[in-house]
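All protein chains but one are shown in place.
Here is subunit A:
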């Protein structure tokens, strides 16, 4: 295991009182994986990440990161990991090449070696067209690639990416996804946080869903989805369906095939044992009560359904 934590916790004191940001996290991350922390804002993902990257001292618990004890040898942890913060970290007036050289030198390598490493990163991350311009001139996607390159210039065993695609346009986003896949192909362990369901689904070998400072579910995307048994039927009642959706929820929630019903705006999500047999039955109920459905969709549970099942809330809210 490249990361192992036991009962890791952290709380913050503010004027309003104490906030328990992380309330006891147990993690085991295997080497060579893309491990994803999925959860809404404020779930404690970033706080956990910052603790594992030595930026915050835990209040309790223990962790071994890349073979070094987090609390006893933070210097050793720093040497072995890379970390890319949510907003990156470059000087506006410096160029990507200058930043890469400095970053490598901060890890103790010689100037000649640092120059070589910077050139290698510029090639690997395709930064060559802008590497010698000031970072203040970069687009969001360009800057994010530089940020990630900076976190990797010293060849760490493990890299932490905090919300690597938040705020990026779709093209830059898929570029970052490609980079993450390339890194995994090279044998690196990538630990990322995200609040995008599709990102966790598409990119991560292993996912831990976090909410309220705790891990509420963990496994591969498929394992997690299998935890939500049966199918999901989403009924759309259209923009004027505010009353209809409430009435439908009341009617359908008591049907024998319905396990659970969740309302989101004028959509009703119904968790059922078998979608194919439930569909005609529920349509009969709705027709018999003069409720008009605009759209019906039958699908396998998504990660959002897992989140909903575990927390009672939707990640999309």
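Note that in this section a residue touches a chain if its C-beta (ideal position, glycine included) is under 8 Å from a C-beta of that chain, and two chains touch if they have at least 3 such contacts; residues count from 1.
FYI, contacts and distances are computed from a predicted model.
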item	value
Candidate names "XdhC family protein", "L-prolyl-[peptidyl carrier protein] dehydrogenase", "Transport permease protein" or "Uroporphyrinogen decarboxylase"; UniProt protein name, chain not shown	"Transport permease protein"
Residue, one of A:30, A:106, A:242 or A:296, that touches the chain absent here	A:106
Full-complex contact with the absent chain, from A:32, A:89, A:212 or A:236	A:89
Residue of A:23, A:79, A:225 or A:310 touching the missing chain in the full complex	A:79
Residues of subunit A in contact with the chain not shown	50, 53-57, 75, 78-79, 81-83, 85, 87-94, 98, 102-103, 105-108, 150
